[in-house]
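All protein chains of the complex are present and in place, except for one that has been dropped.
Letters A, B and C mark the chains as written, and numbering starts fresh at 1 in each.
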Amino acid sequence: MATVVDSPHARAPVQRSRWQKLHANTKLWRGIMAVICALVLWEIGSRWDEWVGFQLPFVGLIPPPTDVARAWGEVIFLSGYWESWYLSFKRVLGGFLAAQLVGIPLGLLMAVNRYFREIFFPPFEVLRPIPPLAWVPASLIFWPTNEMSIAFVTFLGAFFTIVINVLGGARSIDIRLLRAAQSMGASQWHLFSRIVLPGTLPSIFTGAAVGMGITWEVVLAAEMISGGGTQAGGGLGFFIWNSYMGGSLEQIVVGMISIGIAGYLSSSAIRYLGDLSMPWRRMF
Amino acid sequence: MAEEHTQSKAGETAVISGGRIELRDVSKGYGDEWQHEQVIESLSIEIEPGTLSAVVGPSGCGKSTLVNLVAGFETADSGTIRVDGKPVTGPGHDRMVVFQETALMPWLTAYQNIVFGPKLRGDLKGSALVNEAERLLDKVGLTEFRDKYPLQLSGGMQRRAELARALINQPLLMIMDEPFRGLDAMTRELMQEFFLRLFEEYRRTNLFVTSEIEEAIFLADRLVVLSNRPATVREIIEIELPRPRALEMLSSPEAYDYKRRAMEILHEEALKSFTSASGQTEFLEAYSKRGDL
Amino acid sequence: MANVDTPATAVIKQQPTGVGLAWYRFKKSLGTTTPYMTVGGIALWLLMWWLACEVWRLPRFEKMPGPVGVMSELFARQPFLGISIFTYEFYEHVWASCRRIFIAFSIATGVGVPLGLFMGWSKKFRDYTFPLLETLRPIPILAWVPLAILMFPGFEGPVIFLATLASLFVTTLNTLLGVDSIDESYFRAAGCLGSKPKDVFWHVVVPGSLPFIFTGLQISIGVAWFSLVAAEMVSGDFGLGYLIVDAYMNNVTIPMVIGMVTLGFVGWGTSAIVRLVGNRLMKWRVRALALERR
Partner (left out) sequence: MDQRVSPKPQATKGAISIRNVTKIYDPEGVNVLAVDDCSLEIGAGEVCMIVGPSGCGKTTLLNAIAGFHSITLGEIYLDGELLCGQEKPLSDQGADRVVVFQNGALFPWKTLMDNVAYGPIVQGVMSKKDAREKARHMLAEAGLGDVAEKYPGEVSSGMARRAEIVRALINDPKVLLLDEPYRAMDALTKSIMHEALLEMYDRTKVTIFFITHDLEEAIFLGDRVVVMTTRPARAKKIVEVDIPRPRDYHILSSERFRTLVQETKDAVHEEAIKAFEAGERELA
C-alpha cells in the first residue's frame, strides 16, 4: 500500500520566495496605502487655508507634513537635537533600570514570602493609583537637583508596573511544576531559582515592556514641566516645549515623531531581549 | 527494607522489591464549616510491590486527591499511608508522579528535563548521568529530540519524556495521574502499548489512575474501583490476563466480563454523582424508563 | 432504582447567605495573620513617613509635610491653606477633574469600542485602520500637549483631548483583542443556527469580546487619569493636577500632598466603578469564575 497516495489531484507545493510572499501580502499594501492617504489628507488639510482662504477647524492649525520634513532636514544637523535624544535616553534608561533592579526582587520576594507580601503589599496598593506625574512637584522639592527628581519619577512610573507583573506571574506558576520538582528533592532555594525564577521570566518581560512605555511618557512630561521652567534641562521633552515656546510649529511635530521612534525602538529592544532569553517559547 | 536495586544491563529486567503501599482508613476533606467537601472517606488499599494497580472511579470522585496524598503533596486528615512500612511525610523521589497533562519544565529541553532530578540531588554525576540519560532517551525513542523544548514536542513525545524523567530517579513507586488523557485515541493506544513494555521491563510498583476502563484492564494486574464522592473502595477486580499483554487480549471474553462488571458499578456511581450534583429527577425517570437499571 | 445516599457536601448548619456569610468569613480570617499584617503594613509606612518628616526632620525630608500635618489640614473646618474636605475650592478641583475624566472616558469608550469591534469584525477595515493606529500609538500622549493647546482654544479642550486620546488607543486595541479572542466555533455555531450577519454581530461579537473590553476600560481609565494630571499640570486652570502644581508654585506643600492623596483615592474609586459595571454586565463570567474558585 503506497504510503503517500500519489493522486492526479495532488498539486506540487508552490515555492514562493520571501520577496514574492511580501509582494503578495495584501495586508501590507493596504497598510502602506492607508498611511499615504492619511499624509496626503493632512497635507491638504493644513494647506487648505492657503488655497481656499478659510481655515479648517483642527487640521488647519497643524503644520503640513512637507514643512515638517523640511524642518527635520534642518534639525538633523543641529547637535542640540541629538543631544536631547541622548539626554532623554539616559534619563529613561536610568529610571527604568533602577525600577527593574528594585522592582523585580521586591515582586519575587512578595510572591514567595507570605508575611513580606502581607506587610508591603497594602501600602504599595495605596500608592499605586496615584499617577506617577503627580509626584513631579513633590519630587522637585525633595530631590536637590532637577536631574534626580526626573529620575525618581521615571523610576516610580516603571516600578509599580514591574512589581505588579512579577507578583502576578510568580503566583500563577503551574503548581504541578513545583510539585514535580519537590518530589525530585528540590529544596526551597532550588524551587525558587529553578522553577519560580524561570517561570516568572515571561511576566518580567511583559512588565518591562509596559514599564518602558510609561517611562517615556514620564520623562517627556517631567522634562516639559521642570525643564521648561528653569535652566535648560535638555531632552526631547524640553525640545518639544522649547519649540512650542519658540513658536516653530514644525519642530514640535518633529519632536513628537522623534520621541515616537525612540519609544518604539526601546520597546522593540525589550521584545527582542525577551525572545533572546526565552528560546523555549518559540513553537518550532 | 528495600532490597538493593541491581544495576540492570540493557534489556535484562531490573529486579526491584519494595514499593509496597498501604493506605488504612484514609480520609480527606476541603473547605470550612459551611461548605465542607469530604473527598475521601476511610479508604484502605494494599498494593503489592512490582504490580500495576489501576484506580478507576466516576469523574470528580477524588482520584487526583488520592494521587496527591500518596505522593505527599497533601496530608490526609486521618488514617495512615505507608510505603514499605515508612509513613509518607512529604514528596520524595521514591514516589515519582507523572501528571495529567504533562508537567515538563517548559524552559528546559527534553534532555535537561530528564536529568533535572539526579543533577539536583547530585546522585549521578558526569558521564554516569549522561549515559543513563542517553539510555533512557533511546528507550523512549526521543534521541533525536533531546534538545527540543516541550512546546516543540507532540503530545505523545511529551508524555514519553516525562516517563523518562520519572524513571531516571529510580522510584520505588510510579504514580500515574491519567497520563494519557487529552491524547487522541490512536496516540493513546500506542502510548499504552509503549508504557506496558516499559512497565513489564522495569516492574516498578505502579499506581495508575484513569477514567478509561479499557485502558485500566489492558494495563493493570488489579482494578481498584472507587465509589462516588466521598471516595472509598467499592470493589477490587483481579485481572488474570497473562503477561506480556497484547492488544488482542482486550477482545477476549474475560476482558469483556471484567469490563461489564466494572461498568455496572461505575454506572451506578456515575448516576449518583449526576443526580446529587444537579438533582434532576426528570433525568432519572427518563433514564429508568429505558429499563436499563 | 439506585439508592441515592445523602448528598456529598455535608451541610451542618443552614448556610448563611450574603452579609451573614461575609461576616463569617471576616470572623474566620481574624484567626489568620492577614488582617493584622495589612493594618500593620500601612501603620508602619505612616509611622516611617511621620518620623522622617515631622519627628526626626531628616535632611531632605523636613521640607515635606508629615502625615499629621496633612491629615489635620485635610479635616480642618477652616484650613490654614484653604484646602480641606470642608472648603468649596477642594470640591471644585475634584469636580473639575472628574468631569473631564467622565467626558474623556465616555468619548474614548463611545468611539473606541465600536471602532475596535468593527476592526475585529471586518478584515478589510482593519487592514486600513490598524496600521494608522500602530504608527500613532508609540508617540507618548504628552507629546501632543503643544499641538493640543494649539488645536483647542481655552483650558478645557486640550486637557480633555489628551485624556481622550490616551484612553482611545487602549480601548480600541483591547476591544480588537477581544474580538480576536472569540473562538471560531461560536461564529460557526451562530452561522449554523441561521443567524444573519447582524445577529452574529450583536449575539456573538459584542458579548464575546466584553471581557476584554472591560479589561481595556480599566486600563484606559488609569491612562486617562495619568494624562489628565499631566495636562492639568501643564495647561489646566482647575483640577487636581493644577492644584498640585499651583501648591508647588506657591511653595505650600500640604495642599500638594492632599491633591496627590485625593488623586489616588478618586483614581481607585473610578476604576472600582468600571469593575463593578463590568461584573454587572457579565454575570455569566462572574458565576463561572466563582464556581472555579470554590
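To be clear about the criterion, a contact is a pair of C-beta atoms (placed from the backbone, for glycine too) under 8 Å apart; a residue touches a chain by one contact, two chains touch by 3 or more.
Every value quoted in this text rests on a predicted model; they were computed, and no experiment measured them.
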Contact residues on chain C toward the hidden chain run 183, 185-186, 188-196, 199, 203-204, 207-208, 210, 282-285, 287-288, 291
Per the touch rule stated above, chain B touches the missing chain via residues 58-59, 144-145, 152-154, 157, 182, 184-187, 189-190, 211-214, 251, 256-257, 259-260, 263, 266-267, 269-271, 274, 277-280, 282-283, 286-287, 289-292
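By our rule, only the chains that are shown with their structure count from here on.
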Chain centres computed over CA atoms; the one at greatest distance from chain C is chain B
Of all chain pairs, the one with the highest number of C-beta contacts is A-C
Taking each chain's mean CA coordinate, chain A and chain C are separated, in whole Å, by 21
Here the gap between chain A and chain B, centre to centre from mean Cα coordinates and rounded to Å, is 47
Within their complex, chain A touches chain C through residues 26-27, 30-35, 38, 58, 61-62, 115, 118-123, 126-127, 129-138, 140-144, 214, 216-217, 220-221, 224-225, 237, 240-241, 243-244, 249, 252-253, 255-257, 259-261, 263-264, 267
Contacts from chain B onto chain A in the complex sit at residues 71-73, 90-93, 95-97, 99, 103, 105-109, 116-117, 120-121, 149-152, 169
The answer for chain C against chain A in the complex is residues 33-34, 37-38, 40-42, 44-45, 60-61, 63-64, 124, 127-132, 135-136, 138-147, 149-151, 222, 225-226, 229-230, 233-234, 240-241, 244-245, 247-248, 253, 256-257, 259-261, 263-265, 267-268, 271
